[in-house]
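The structure's right below; bear with me while I get my questions together.
Removed from the display is one protein chain of the complex; every other protein chain stays in position.
So that you can tell them apart, the chains are marked A, B and C in the order they are listed, and the count of residues begins at 1 in each.
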Amino acid sequence: MHKMRFERRPTLPIMIQLINSIIFVLLALAFCGMFMSVLGFNPLSVYKAMMLDIISSKGIKNSIIAGLPLVFCGLGVAFGYRMNMNNIGGDGQYALGAVFCIWFALYGPVMPPALKITVMFLLALAGGAAAALIAAIPKALWNVSETISSMMLNYIILYVLNYLMYGPWKEKGQMIAQTTQIKKKYWLPEIGDTGISTVLIIAVVIAVFLYWFHKKTTKGYEMEVVRRSPRAAIYAGINVKLNIILVLAISGAICGLAGFAQITSILHRAQADMPAGAGYTGIVIAYLAGLNPIAVVIVGLLFGALQFSAVSVQVLGVPSQIATMIQGSIMLFVIIGSFFNRYRLIRIDGSAERGE
Amino acid sequence: MEPVIEMKNISKTFGSVAANRNVNLSLYPGEIHALLGENGAGKSTLMNILTGIYKADSGEIFFKGKKTDIHSPKDAVKLDIGMVHQHFRLISTLTVAENISLYSDKRDFFVKTRQIEREISECSKRFKMDVDPSAKIWQLSVGEQQRVEILKLLYRGAQVLILDEPSAVLTPLEADGMFRTLRSMAEDGKAVIVISHKMHEVMKNADRITVLKDGIVEDTMPATEATIERLTKGVVGNRAFEHKYEEKRKISDEKAICIKHVSAINDKGLTAVKDISFDIRTGEIFGIAGVAGNGQRELAEVIAGIRKAAEGEILLKGNNITKASIRERINEGVSFISEDRLGMGLVPDLDMTGNVILKEYRTEKYSKYGVLQSKSIIDSTEHFIKEYDIRHGGLGLPVGLMSGGNQQKLLVAREIDGDPVLIIAAYPVRGLDIGATEEIRNTLTEASLNGTAVLFISEELEDLFKMCDRIGVLCSGEMIGIRNVQETNFDEVGRMMAGEREVHKGA
Amino acid sequence: MKKKVLSLLLTAVMAAALLAGCGSSETESADSSGNSSASSSEASGKTNWVSQDKMGAAPAKDADFSKFKIGEIESYVIDDGGWCQATHEGLVGAMKELGISEDNLITLEEIDDTDQAATQAAAEQLIDAGCNVIIGCSTGYSTFLPEIAAKNPDAYFAQWGAKQDNIIGYMIRSYEGMFLAGYACGLMSDTSLFGFSASCNEFSVRTAINAYALGCKHAKSDAKVKVACADSWYDIDKETQCAQSLIDAGVKYMGGEYSSPAIPETCEKNGAYVVGYHMDRSAEAPDAVLVSFCWNFEPIFKSILIGVENGSISKNDMYYWGGDCSALTDFASFVPSDVVDKVKAAKADIASGKLVVYAGELKDNKGNVLVPKGEVMDDATIQLQDFFVDNVDCAW
Partner (left out) sequence: MSADLITSVLSVAIIYAVTVLYATIGEIFVQRAGLMNLGLEGLMLMGAVTGYLVAVNQQNLPLAIVAVILVGIGMGLVFAFTTITLKADQTVTGMAILTFGTGLSGFIGKSVCGVSANLMFEPIPIPGLYRIPILGPSLFNQSILAYVMYFIIPLSMIYIYKTRAGMILRSLGENPAALDSAGYNVFALRYVYVVFGSVMGVMSGACITLSYTNFWSDGMTSGKGWIAVALVVFSRWNPLIAVLGALLFGAISVIGIDIQMYIHVIPSQVFSALPYVATFIALIFTTGNFRKKRSSEPGSLCIPYDREER
């Protein structure tokens, strides 16, 4: 008789991973469809509306605008996960990056745009990194769970932002809790007249760089070793503590860029509760993208599309929460699906090409 | 008399590796039955099947004559079958009593600690094993923990006891005590299976011996009919068993490394290496004999820099590296073939190239300005593959999926590459098939001929005598003595391993 | 010890930011107002304040609303028992009055008013759906809508809050209602200590606080209003705690800006009294809610729709109406009738102009004179309320 058993896949062909994800995303949509039809909506027409909305020219633009902050958070979080650092602090790092960035933009000295924007970029990085370090250092020194600490920091930093936006930095003579807009000359230009900011290019460049970084650099290699086998890392003379601090800092820095994107390209100002959960969504994105930076960009933009197309289905009367729900179920299903990335079904009397 | 356990045509494969092939085994009450074989011969797998931790792919198990299916450890426990694993299955945060009652068939709602502790101390008296029932596990020594494991089984009323390499962590004296306990159990009518790869021990203590090799039963015999030769043939096949090589090797007087009064503490915070001093000259192979767990690991790690030396100093080619970091030592030419192949020496999830560069990825050999040089990496990987004929399923395959032998070859190849000053080889041939074993022996010998100092740690006296120029014997963290191989013999070293300092030659 | 250090650190961060805020602000932000949305409204035609007399004006006999398609953008769900619900009901009411069927209303909920992409996408959605009147019901949209409005000249955009380019502005003189509510509390209380449980330091909240405080003062010259700040628009725990803290501080009568029943319930539990906000809250705590302040947008929306229909409307219009728009519910049964009468009288006085809420001499709580004696505050300042009046005691 042929008994079947699940066994770890030796290697993971990208195709299988892709097909898996697609299948399970479809399952997730079907699953949400169930709820919709229970509430008396026709899932197909809902999804159709969403699709049509996304592929329209302004749909693409809006998806990208909505997606950009998510992409940066996704990239940041994914970078952390590349060394098993559960950075939940994306929101806080995003916020602090924005705070540093807007501070310089509004209250810093007058400068030639190129220089000013560069400094803003660096400050956004610094802000994110700073936020991450507060969680990273206890982790490195005393192994304090970065998961919880970074999450606590989210709240703390968001209160700082809240204070600034409602208090000293609030635009005078305005009703909204936000800073004044930064000067036009400090805005990042659009790509052609598409209405899509060049910050998208920055995101792509960073993603490609990270991809190369993981594959080709010694630091990337170190991360991989620490991720796969901390003991082997010590044995190879890799300074694990230092790497923890470094990786979390970089992870935070990239999340900080989400603030930079908002300030130089989207809102051109800072607002209270600006992150609006992008950091958490970043985790979802990073995971769905299999921690592959380039995939993160794609998934991130898709999530942007999902979030904004949820608006369009409201015209059909579907509750707005549908977007969040679809996100959640897509995630659940892809997680379940990823099992089939790691394992394959084999017959027990498989031929022996592997020694012991 | 009918056997209490009969295993018939048991087969088990992991992935595509056959760990057991049509194994037959019968066990009678009142006997101590030894399972002899090298590591990886399939002994543990067989027993894990009997205790329901693994499911056999095919074959049948008979308990007291009637066919039974053991799907889970639960079933095994129901049949009063108990096993002491090599890695103890104790919960370190609980007390001895709690651990034992956890394993017992007690199902009362509250834990009656007092009562259990009383019963335990009675039981431990009966079989002459002393443990403090109220002590927390993580406070106990390895020997004590093993006793707890055995007590667990007895308290549970186990009729079949299986012990996996019980003596591996014990000194010969402790081991004798342990076997006396086992004997008293056998006399109690219990059936005992002892997994081992030590022939003398087996011949001395067992009633019957079954020899496993590569997952197949090679031979079964009463201990009375067992001879070293017969067992050796079963265990290692027709491997030539020559004594120390003949031609006299010239060893320079230059000291490659000096260990001076080094002490170190282990993970439990106890002193594991006590004031050890010795030196290895270039081109010399220095053996460390001793029962595993007597400080070898700590000693190796201290020299490699993974563990800080509590006292003493280490000189490499005359300069002090006691405070040097691991990386500095690597650059200075200290290589370390870790006993924990997949846990430390290699990264199982990475492919060959990733493991080849594990230690030298930062050197300009493999990277420029922090960028890895794929070409040179692939080159040296292929060089290794040719040089040490490493068989692999493609460069992209995780090394975790290669056979143990090839993994070890890769590890050794990487460590020997670039003629290091010193190679620390901890149990380099443990659990390898003969082919791989020979190749690695030769590789190390060649290295020494090229002027590398080799620190060769092993518990197999054969290996030590075959390869080393000098042998130092460790017992409970102390260096009992150092001997030239020509001037000593198995027996002397064996006793030194048991801690006897003054041994008369040939006594 | 360490805790102290960290909280100090936090304060330090904020202090530093504060300095940065005031200190070097002239360097950049001075000229940055050039593109801030406020002053840009002057650029286009002069803001036209629509007179409150228009309230209740009926549509022409032959008025035809059949072609009307109305879009509504809400920052939260329309049945939140708070702000959004009030706006929505106002709009629906106006449509019913004018006989516009609800099928011609498209409501987009939970459009985060700090999210440009979402807001503009929403507006574009409504345009595509053929809406000719689009109403942005949350302050934040004013940042993003002008752009879309400029792109779609034939659609009429109306936006809560300050006047924006190409957008009809509308606001409610909420201070009238809150003033009266405060007045009622003042009349009923036998102490001169009052409380206010505030969510976020935003103009509408400040308006409520100030108006309430002035109301109390109108009844008791020495009235003081303690403010507890939740620093969150929505947090049940914090709202409960704020109310509790006020009560512990000896407050028996409090106002509040809130959307959950937490505060009324807490008051009821402790035998204190509270002014309902956003909508009629008496159901949540019948024994605690004296009266509720309700937004009544119906007249404004009605007037806007009529204006659109007969073309009388201008995109420079700014609605800033009080009276029935800034409504109070009926008082709870336990409120003595003489109090009710006094409040009614005050209401009439406000309508007739005999009683002016922000009349001089008026100081802020830092001692600066806001309005000199004999003068009254101008609407722009009232709308913004970037101050707290002198009998407000608040951390902000």
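One rule holds for everything that comes next: contacts are C-beta pairs under 8 Å (C-beta built on N, C-alpha and C of every residue); 3 or more make two chains touch, one makes a residue touch a chain.
Since we're looking at a predicted model, the values are computed, not measured.
> What chains on display are touched by the one that is not shown?
Among the chains that are shown, those touched by the missing chain are A, B, C.
> Touching the absent chain in the whole complex: find that residue among A:167, A:195 or A:230.
Of all options in A:167, A:195 or A:230, contact with the hidden chain holds for A:167.
> From the list A:25, A:117, A:153 or A:274, pick the residue that touches the absent chain.
Result: among the candidates, A:153 touches the missing chain.
> Any idea which of A:47, A:211 or A:280 touches the chain not displayed?
Counting the whole complex, the residue in contact with the absent chain is A:280.
> Name, in rising order, the residues on chain C that touch the hidden chain in the full complex.
Chain C touches the chain not shown through residues 2-3, 6-7, 10-11, 14, 76-77, 79-81, 85, 110, 226-232, 234-238, 240-242, 244-249, 259-262, 265, 270, 283-284, 393-396.
> Where does chain B touch the missing chain, residue by residue?
For chain B, the residues touching the absent chain are 14, 51, 53-54, 72-74, 76-78, 83, 85, 89-94, 98-99, 101-103, 106-111, 138, 152.
> Tell me which stretches of chain A touch the chain missing from the display.
So the residues of chain A touching the unseen chain are 35, 39, 86, 88, 138, 141-145, 147-149, 151-153, 155-156, 159-160, 162-163, 167, 280-281, 283-284, 287, 319-329, 331-332, 335-336, 338-339, 342.
Keep this in mind: only the chains that are shown with their structure count from here on.
> Taking each chain's centre as the average of its Cα atoms, which chain lies closest to the overall Cα centroid?
Central by C-alpha mean position: chain A.
> Using only Cα atoms to place each chain's centre, name the chain farthest from chain B.
C
> Would you mind pulling out the distance in Å between where the CA atoms of chain A average out and where those of chain B do?
Chain centroid spacing, chain A to chain B, equals 46 Å.
> Between chain B and chain C, tell me the centre distance in angstrom, where each centre is the average of that chain's C-alpha atoms.
77
> Enumerate the contact residues on chain B facing chain A in the complex.
13-19, 40, 57, 304-306, 325-327, 329-330, 336, 338, 340, 343-350, 354, 357-359, 361-362, 367, 370-372, 374, 391, 393, 396-398, 401-406
> How about chain A: which of its residues touch chain B in the complex?
Answer in residue numbers: 3, 7-8, 10-11, 216-219, 221-222, 224-225, 228-229, 231-232, 234-237, 348-356.
> Which residues, counting only chain A, touch chain C once they are in their complex?
Residue positions touching the partner: 53, 58, 62, 65-66, 99, 103, 105-110, 156, 159-160, 162-164, 166-169, 171-178, 180-184, 266-267, 271-274, 276, 304, 307-308, 311-312, 314-315, 319-321.
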